[in-house]
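In this view, the complex is presented without one of its protein chains, the others remaining in place.
Here is subunit A:
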């Protein structure tokens, strides 16, 4: 009884406190929330640009007036985009590269992680990790110069090799058909180390007694990998796979823009949705089309990620995003 009374009293006294607490906590989220409103939520209204022909309103040119006074064009921006072959090329490239790289990435990274786990010398294993993680820390602009050092048509290592062996020099930056390979190598080079280390962290968490039991039962090392290690990684592989599928409509802008040196002849194999959005905005200044492409990307991406999350929830609720 006495305790209840004290609690009730505490509640009365706590009412003012609780309000104060809420206000203080609100003040903590305020800077972040204001940023989100200005730089993330406000631009969402700009989506109407996708249905307008954006023109500067000369009488009183402010962003709001420009948008409001631009003519409605309905779905013309979308129609125009899909009339050209550009749209299909960029969608094919985005989906194709993403899907291929997700699968290839899983296979290579899981194999590397399993291999790394077998390296008995701890110092050597650590050095491997340090070396293969390094590219992850570099920007695509830096990486583009690494590529250039090998592929430059006049001074590059490969060009010089071709010259000195009497072969004709390949002009890599003019020939689109080479780029699926180059981009794949560049992408693997940058991200394999990172995913290998993620998988390795999961492998080191496996209880050694499971391996012991397996080896007592006469399992060879390969059987142990297949029946102990891989099943342990299964959930993680599935989740990372699905989450990446959820992002399948988004491309790594730097890889596709900077590494091919923004070279026009390469567009058939290097144009992706993200570079298209950038180029229609900054090169052709077509705000409406750029927004239309963004809208499609966002809309499809949203559906993809929601679906991915629902599936992940069914596999392993802990790992779902929300």
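Quick note on the criterion: a contact is a pair of C-beta atoms (placed from the backbone, for glycine too) under 8 Å apart; a residue touches a chain by one contact, two chains touch by 3 or more; residues count from 1.
Rule of thumb we're sticking to: contacts and distances are computed from a predicted model.
Could you tell me which of "Ubiquinone biosynthesis O-methyltransferase", "FtsW/RodA/SpoVE family cell cycle protein", "Raffinose/stachyose/melibiose transport system permease protein" or "Carbohydrate ABC transporter membrane protein 2, CUT1 family" is the UniProt name of the chain missing from the displayed complex?
Checked against "Ubiquinone biosynthesis O-methyltransferase", "FtsW/RodA/SpoVE family cell cycle protein", "Raffinose/stachyose/melibiose transport system permease protein" or "Carbohydrate ABC transporter membrane protein 2, CUT1 family": the hidden chain maps to "Carbohydrate ABC transporter membrane protein 2, CUT1 family".
Tell me which residue among A:132, A:176 or A:311 touches the hidden chain in the full complex.
A:132
Mind pulling the subunit A residues that touch the left-out chain?
Residues 21-22, 24-26, 28-29, 31-33, 35-36, 38-47, 49, 62-63, 112, 115-116, 118-120, 122, 124, 127-128, 130-135, 137-139, 141-147, 149-150, 152, 154-157, 159-160, 163, 189, 192-194, 197-198, 201, 204, 207-208, 211-212, 215, 221, 224, 239-240, 243, 253-254, 258, 261-262, 277-278, 281-282, 287, 290-291, 293-295, 297-298, 301-302, 305-306, 318-319, 321-322 of subunit A touch the chain that is not shown.
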